Structures are given as structure tokens and as C-alpha cells.
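Following this message is one structure expressed as C-alpha cells.
A single protein chain has been omitted from the complex, and every remaining protein chain is retained in its original position.
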Amino acid sequence: MDKKVTAIIDKYDADRGQLISMLQDIQAEFHYLPREALIQVSETMGIPLSKVYSVATFFKAFSLKPRGRHLINVCLGTACHVRGASKVLEQIERSLDISRGETTNDFKFTLETVNCMGCCALGPVVNIDGEYFGQISAGKVDSILNKYS
Amino acid sequence: MITISIDGQELKAKEGQTILEIARENGIYIPTLCYHENLSPYGACRLCCVEIFKGGRSRIVASCLYPVEEGLEVKTNSPHIINNRKMIMELLLARCSQNEVIKKLASEMGVEQSAFKAKYLENEDCILCGLCVRACEQIVERSAISLVNRGVNREVAPPFLEPSADCIGCGSCAYVCPTGAIKMEDKDGTRVVYARNWEKEFKLKKCKKCGNYWAPEEQLEYIREKLNLPPDFFDVCPNCRESVP
Partner (left out) sequence: MEKIKSLQDLEAFRNSIAEKRKVGKPCIAICSGAGCLALGARGIINATIKEIERQKLKAKVDIKTTGCPGFCEQGPLVIIYPQNILYTHVKVKDVAEIISKTVINGEIVDRLLYTDPTTGEKFIHESEIPFYKKQRRLLLGNNSNIDPNNIEDYLALGGYSALAKALFEMTPEQVTEEVKRSGLRGRGGGGFPAGRKWESCHNAPGEPKYVIANCDEGDPGAFMDRALTEGNPHSVLEGLIIAAYAIGSHEGYIYVRNEYPVAVENATIAIKQAEKLGFLGKDILGSGFDFTVRINRGGGAFVCGESTALMASLEGKIGEPRAKYIHTVERGLWDKPSNLNNVETLANVPLIINKGADWFNGIGTEGSKGTKIFSLVGKVNNTGLVEVPMGITLREVIYDVGGGIKDGKKFKGVQTGGPSGGVIPESMLDIPVDFDELTKAGSMMGSGAMIVMDEDTCMVDTAKYFLTFLEEESCGKCVPCREGIKRMRQILDDITEGKGKEKDIELLERISATLKDTALCALGTTAANPVLSTLRYFKDEYEAHIKQKRCPAGVCKALIQYYIIDEKCVGCRLCEKACPVEAITFMGKKKPVILDQSKCIKCGICKDVCKLGAVGVK
């Protein structure tokens, strides 16, 4: 049994109502939801594995696949959309040669989209590892990606 | 007791009952796909929608979930309802364009084909009614399968789409499935329970007396443990057990 997962479950007193919070903490720890961790949560909490799996696949924030070192989130909220967010997304997809939801072969980047980050006044917005980039255009994409190693 | 009216008939009902229950008790037909009387109602297929009238206003509700109340007036087949049911069938038909059960039910409602373009038609059998998931959870108490993913990507599956350790091969899911999306086959001492996206094989237990294969070993072991029966309890099949003097 993984001690990190045990500690996370303990932190929430194994409260069923905090399942989503636990999964979030596990994901923060491992950058994805490892299979063994889901099994451990199921066994420790006495929740059928199928239910844990159901929750892990329902919410967009969770990933069951290992993710890259840098997580790119492209906002596709309405305000970003009317200002050309899809062009930005397409350019990132071309530059990294992956589609949304995928990770580059070298595990450098994972590309995801989010339906609004609440920075609507500055759309299009891209968030990389928690850092916001506002008023992006397709033309600015490469110079931003080049900052990351 | 409460009095309600369905399609003009005055009917007696008990508090807590649903419109659908009262309709069924009185032989009034309301089509359903996700309802089973032994399982909690889910309200997913929306075929059972009916029109209710209260205080001069009408509203469309799912009859499998709507609790009856005194003086409730229900119409099960107003033109409004028929049109909605037809559209729901068209949508299901677009998803399950080759499924015989869906084709037949649609045809009964006067929908011979879906208005959607041929290139978009799908060949699914599962309509995501969730009966299998509820049966596995509420009757068998194993929760081996669940509804995974969200929205258009939703599917019924065991965890990680692999044979589930919790599945005992009882086949309740296949039994309750209205469209044949989950199937079960027994052959040569094995049982396979399967759907488009998953399957699990089970060894069947051989009766010590007649030599027939009669039930999955995992299922019998589960029942034996649950009811605290002796280890040799299931060595003979029920038929042979009855014939023992």
C-alpha cells in the first residue's frame, strides 16, 4: 500500500463525501490517477472499485494516463472563443504535433482544454503549469512554448 | 388514499407511488426502457414522459419518478407527448440503427427511420439505461460494472475495461438488458458474459451427481459465503438435490 495515498485518505478521515477531494490530492501528488491508487482508495474506503472508477472518469480534471512535465490548458470559454481561442489551440496542436488530451512522446507537454478559467477579460487565455498567458494569438504560441524545457 | 386521473380514468393511489406505478396497476400503457419494478427508478430514457395538469398549468414529467398527489390529472398520450416520444425514438434509432428491439419499438410508435443523415448513424446496442448497473448494485450487491466517462462518451463498463474481480458471472445484467447489449453464453463448462467493450469468462461448476455444468463457481462461492453454507453445499445441482430422498 502506498503511504502517500494512505496519508491523503487519512487527511479526509476516510469521509466518502470527500472522495473527489482525495482524488484531486492524489492527482496533485502523482500528476495522474495511478490504477493502484484507485484500487487502494476503493479498498480502504469500502467503496466498490467501479464507483471510484466512475467518478475518476466522469470529471474532466482527472487523468488516468500519466501526464507530461508541463500541463498546458487552453481556455475555450465563450469570451476566449469569440476572440479566436480555437486558432490558438490548433497552433499548439500543430507545434507539438499532438491533439487535445494528448501528451508529447517525450512527456514534455500535455495539452488539455478547459471551458473557462475565469480570465474572460483577457481572452484568449492559455495556462501553463498554473501560469496565465493572456491575450494570446496563434502567432505568439511558439515563443511561449519555447520558454519551457 | 389519493385520487388521481389518468387519461380521464379516476384511479386510487397510495401516497409515495409514482404515476407509472398507478398506470401499470391499472393496465394503462406507458412505454419505458430504463424502468424495472425491482430497481430504483432512474429517469434516463424519458420515454415514460407524460403531461400533468395542476392549477390550470400543464407540465411534462417523467412518470417513473413523479410522485402522485391528490387531484393530479395525467395525460399519457396527448399529441404533445406523442411528438416528444417520437423524437426520443428517432434519437435512439440514430444511435442504435441496427438494433431490432429499438427498431421494433420505434416502428410501434410510427417511427420507421430517423431524420438524421446516414453518415451520422451509429450501430450501438447499449442505450445507457443503466438497468444492468442498478441490477448489479441493488440486487446482486456486487457493483462490478458502472457507468463510466461522461456525456457522449459514456459507457457501461467494469473498472479499467478489464474483467472485474467483483463480477461473479450471475448474468443479471444480461437478463435485465432491454436491448441485448449485454449477452451471456454457456458452453462446454464455461460461461462468457460480454458486451461490445468488455467480457469475462467463468468456470462453471459440474454437478457431482448428474455431471451437468450448472452455475459459475464464483457465483456459488459468493452465495455460499454470504449465507454461511457448508463447503460441499453446492456440490450437487438443485435438480439432483431435490431428487435425493
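List of remarks:
First chain written, first letter: the chains are A and B, and each begins at residue 1.
Please note the rule applied: a residue touches a chain if its C-beta (ideal position, glycine included) is under 8 Å from a C-beta of that chain, and two chains touch if they have at least 3 such contacts.
It should be emphasised that the depicted structure is a prediction, and the values quoted were computed from it without experimental measurement.
All shown chains touched by the missing chain in the whole complex, by label: A, B.
Interface note for the absent chain: among B:Tyr66, B:Phe202 or B:Phe234, the touching residue is B:Tyr66. On the side of subunit B, touch with the chain left out of the figure occurs at residues 42-47, 49, 60-62, 65-67, 80, 83-84, 87-88, 91-92, 94-95, 115-117, 120, 127-128, 130, 147, 149-154. By the touch rule set out above, subunit A reaches the unshown chain at residues 16-21, 23-24, 47, 51, 54-55, 58-62, 76-79, 81-84, 87, 90-91, 94, 114-123, 125, 130, 132-135, 137-139.
What we mean here is this: only the chains that are shown with their structure count from here on.
For the pair subunit A and subunit B, the distance between mean C-alpha positions equals 35 Å. Residues 35, 38, 48-54, 57-60 of subunit A are the ones touching subunit B in the complex.
Residues 137, 142-150, 158-160, 164-166 of subunit B touch subunit A in their complex.
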